[in-house]
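One chain of protein is taken out of this complex; the other chains stay put.
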Amino acid sequence: MTRPSTITLYDFEISASCYKVRLLLSLLGLDYARVAVNFYPGFEHRQPAFREINPLGQLLVLRDGDLTLRDAQAILTYLARKYDPAARWLPSEPTLFGEVMMWLFFAASELSAATAARLHDILAFPVDEASAKTAARRAFRIMDDAMTGREHDGVSWFVGEAPTLADVALFPSIALSRDFGVEHDEYPALRRWMRRVRGLDRFIAMPGIPEHP
Amino acid sequence: MSTDRRGWYAVSLSSGVPPGTANGTHLFDEEIVVWRDTNGAPHVWADRCPHRGMRLSFGFVRSDHLACLYHGWQYGSDGRCLHIPAHPGLRPPESIAVWRHSTHEALGLVFVHFGEVEETPALPAGMVGREFIPVRSIHVACPADRLADRFAALAITSFDRRLEGGIFALAATQSVIAGAVEKDGIGETLVGAVQPIGANRSALHLVVAGNGISCRGAPQRHFSRTIERLRDGIESGSLPMTGPIAPLH
Partner (left out) sequence: MIRTTDRTALDQWYCIDDLDDIGSAPRRTHLLGQEIVVRRDADGAVRVNEIATDGSVGAASPVEKRYGYAWTTLGAPARDILAIPESHEPDRKSVKCGAVTVHASGLRIVENFLDMAHFPYVHAEILGSERDPEVRHYHAEIRREVDEVWATGCKFFQPQASAAATGGVMVDYAYRVASPFVVLLYKTCVVAADRSDVICLFVQPMDEDLCRAHPVMFLIDDAAPQATLIQFQQLIFLQDRIILENQRPRLLPLEPRAEIPTRADISSVAYRRWLKEKGLLFGTAEGAREL
């Protein structure tokens, strides 16, 4: 990590979305400054001062020099495009690119229920718990069916033959599912895939994802 | 315990628990941990560290022992505690041990015995010495006996050509179903073993016995997709609960 850092991450330690970005920053070997935002109990992200940075009043924001970006998936694609010249994490080849984007949008939409269920169970956020958990399970099942097919094809990652942003974007929600009472036993292909992700060089964990000494 | 639960049940594909890994699952609502040491031996234990009750399935495998995630207590393959990190010089008393289940590995599956121990299971004729290719483990929100029955009905109509062989039981409840599938002249035997997880949840562990090269790729995907349709049909109620099933592909 020798690059002088221009990156600042507005961060909440136990947020799954912030972790997603921290994970990619680590995988890319990037230094960055962390600014702790009092998401809870302070709800600082909804305050006027923070809305200057993100008018949506949502936590996850990354600054790089003059650039300010919100949205986890947008941040992932920016970091990959800017700092991975070999285009391993965000392939240029159209088919692979399309598949990565498909999973990024899946992570943004279908896995938002998992994020909500987790915030409900940990921080008592008002969420329709039953429907969030049902939707999360449905999304995990789609992921497991897909990864099962990938393994039958002889490949180990969601897109192509190497890890991409698709794996990074999909990992946190299922890895943290025990935080909201969803076990991994029903998703055996994902269980194997999660081990592969945890074995990546410069992988970092967070609470809820057991790190084995 | 009611006697009709006694018997051998598949709890994992062999490939589902690679060396050095530990997974949690359930058998009749009991939490169990399935793990494999780095020598390749599978173990199925109660999913509970005797120290403070932490589930061992969250733990980590180092060579031939399983360590608990809470305090790092290490258990050897005989279930006995070998090492307590908080007291490095202490030899743990023999009484500190994890409850172990009888385990047997065959047909590309890990079996555990529920109830009083019996001899190793008698396998169906024609299975010995064959290579078993994993297809998948799939969970279905229905009781085990319904899953077994619907899988057997599926096997009769949905797989190519005639079904030979039959349904054989390793327990009083049907736990293993085998169907022989003739595909382009290469005989494959599809074996499905049902795991009763809870009252309304079970798993089907599927392997194919046959020629290793011909069974990988397209055949795995074919069986896997068919079983997905079975799962979705059972859970949505679109499949009949008894009687024949129209082909699912």
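Lettered A and B in written order, each chain numbered from 1.
One rule holds for everything that comes next: a residue touches a chain if its C-beta (ideal position, glycine included) is under 8 Å from a C-beta of that chain, and two chains touch if they have at least 3 such contacts.
Quantities reported herein were computed from a predicted structural model and do not represent experimental measurements.
By the touch rule given at the top, the unshown chain touches A, B in the complete complex.
The missing chain, though absent from the display, is touched by one residue of A:Met102, A:Leu123, A:Ile142 or A:Ala162; that residue is A:Leu123.
Seen from subunit B, the chain kept out of the figure touches residues 31, 47-48, 50-55, 58, 69-72, 84-88, 90, 95-96. What subunit A contributes to its contact with the hidden chain is residues 12-14, 36-38, 40-42, 44, 121-124, 178-179, 181, 207-208, 210-211, 213.
The rule is short, and it goes like this: only the chains that are shown with their structure count from here on.
Here the spacing of subunit A and subunit B, counted between their Cα centres, is 31 Å.
Contact residues on subunit A toward subunit B in their complex (touch as defined above): 145, 148-149, 152-154, 183-186, 188-189, 191-192, 195, 210, 212-213. Listed in rising order, the residues of subunit B touching subunit A in the complex are 12-13, 16, 18, 21, 23-26, 58, 60, 69, 72, 136-137, 139, 197, 216-217, 220-221, 224-225, 228.
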